[in-house]
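Quick one: this structure, given as C-alpha cells, is what I'll be asking you about.
Note that one protein chain is taken out, while the other chains of the complex remain in position.
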Amino acid sequence: MHVSFEQWLTEIANYVFAALAIPTLVGAWMVVTSTNIVRAVLYLVVTLAGSAALFIMLGAEFVGWTVVLVYIGAVIILFLIGIMITRAPLGSHEELSHPATVKIPAALLSIVLFTVVAWAVADAFGGLAIPPDVGATRTGQLAEVIFQRFVIPFEVVSLVLLSALVGGIALARKDEPEEPA
Amino acid sequence: MTPADYLPIALMVLLGLGFSGVSLWMSWRIAPNNPTPEKLAPYECGIVPLQEPVQRFPVKFYLVAMLFVIFDVEIVFLFAWAVRMDEFGWAGIAAVGIFMLLLLETLAYVWKRGALDWNVSVRRRYRPVVAPDLEEEAA
Partner (left out) sequence: MSGLELLVVSGIKVVVAFAFLVLTVLVLVWVERRVVAFMQNRYGPNRAGPGGILQTLADGLKLFFKESMTPRKAQFLLYIAAPVLAVVTALLVFVVIPIGAPVTIGDTTYTLQVTDLDVGVLYILAISSLGVYAVALAGWSSGSKYPLLGSVRSAAQMISYEAALGLALVPVIMFSRTTSLAGIVEAQSGTFGGLLPAWNIVLLPSFVIFLIAGFAETNRAPFDLVEAEQEIVGGYHTEYSGMRFAFFFLAEYINMFNMAALTATFFLGGWNGPLFGPTWLRYVLPVIWFLIKSWVVVFLFIWARGTLPRIRYDQLMAFGWKRLIPVSLVWIMLAMVAIGVRRFGLPWA
C-alpha cells in the first residue's frame, strides 16, 4: 500500500502521530545522552508516556494505560528510589558519558536492532489498517487471550515476580547482617 | 476508543497548563521580588545548614517499590479478568485464585524476612531475651 506525501499530509491522525512520536524519540535520545542520572530517568518518563499515547492511538486503550500505571507509575518510581538509596550522584556526572570505543559499537548495535525490529513489524503488520471504534471489545479480547490461551504463562508470571523479589531481598540483606542468635 | 473520548482529556491538560502558566506568570509580575542570600538558602529552621542533604535512604524503600510493581501487575491482570469473569467461569476463578495465592506467598515471604518492619527494634523482637536470673533457675 503506497501513500504519497500529499495524501499523508491530508490525514489529521498523521499529525497527531507526529506530535506523539517526536517527543518519544527526543526523550529516548536524551535518556542516553544526559549526564544527570535523575534527568535521564525523567526523560524515560517522556518516552514511556509517548509510547503509551501511541498505544492508545492504535486503539489499545488497556495496554496504553497499563504502560502508564505499571511503567511510569511503578517501575520508574522504583528507579528513582533505587537512585536515592545508592550513592549514585544526584547531580550532573561526566562519568556517565562513555568514550568513543564504547559509543560506536553501541550505536551500530542499536541501528541493527532497530532495522530488525522495524523490518519484522512492517513485514507482519504492514498492510493492516486499524479498524475504528474497537475500544469496547479490546479489553475483553485481551482478557480472553490471557485467560484462555495463555493461562500457564499467566501463572508463571507470578513466579517470575516472586523470584525478582527474592533477588531484591537477597541484595538488601547484605546491608544488615543477621543478628547472631 | 474514539478520538472523541480523548479530546476532553487533551483540552483539560491544556486548560490546566494554561491556568497554571498564566497565574504563576501574573503572580511573578505583580508580587514583590527582593531575594537575599539568607532567604534563598535551604530551609534549616533559621540556622546555617551544616551539611548537604542526605543522599542515602534505607534500602527498604526500594523493596517496597518492588513489591508495589508486583502488585500493580497483579491489579492490571485482575481488572482484565474481572471485566469478563462471566465468560471464564470456574476455570477463570481457579486461574486467578492460584495466581493470587502465589502472590500471597510472595507477600508472606517478604513479611517473614522482615522487609516490612520499619523499626529495627521490632525486627529484633524474636531474639530470645532471657533474664539472667531466669536462666539460672532453668539451669
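Note that the chains take the letters A and B in the order they are written out, and that residue 1 is the start of every chain.
Keep in mind that, in the parts below, contacts are C-beta pairs under 8 Å (C-beta built on N, C-alpha and C of every residue); 3 or more make two chains touch, one makes a residue touch a chain.
Predicted, not measured: the structure shown is a model, and the values here were computed from it.
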item: Omitted chain's touching partners, listed by label; value: A, B
item: Sites on chain A contacted by the missing partner chain, in the whole complex; value: 38, 42, 45, 61-62, 65-66, 68-69, 72-74, 77, 80-81, 84, 90, 135-136, 138-139
item: Where the unshown chain meets chain B, residue by residue; value: 1, 4-9, 11-13, 15-17, 19-21, 23-24, 26-28, 30-35, 37, 39-45, 49, 53-54, 57, 61, 64-65, 67-68, 71-72, 75-76, 78-79, 82-86, 89-90, 93, 96-97, 100, 103-104, 107, 111, 116-119, 122
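In this text, only the chains that are shown with their structure count from here on.
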item: CA centroid of chain A to CA centroid of chain B, Å; value: 21
item: Residue ranges of chain B in contact with chain A within the complex; value: 1-2, 5-6, 55-63, 65-70, 72-77, 80-81, 83-84, 87-88, 91-92, 95-96, 98-99, 102-103, 105-106, 109-110, 113, 115, 124, 127-128
item: Residue ranges of chain A touching chain B (in the complex, touch as defined); value: 56, 59, 61-62, 66, 69-70, 73-75, 77-78, 81-82, 84-87, 90, 132-135, 138-140, 142-144, 146-148, 151, 154-155, 157-159, 161-162, 164-166, 168-169, 171-173, 175, 179, 181
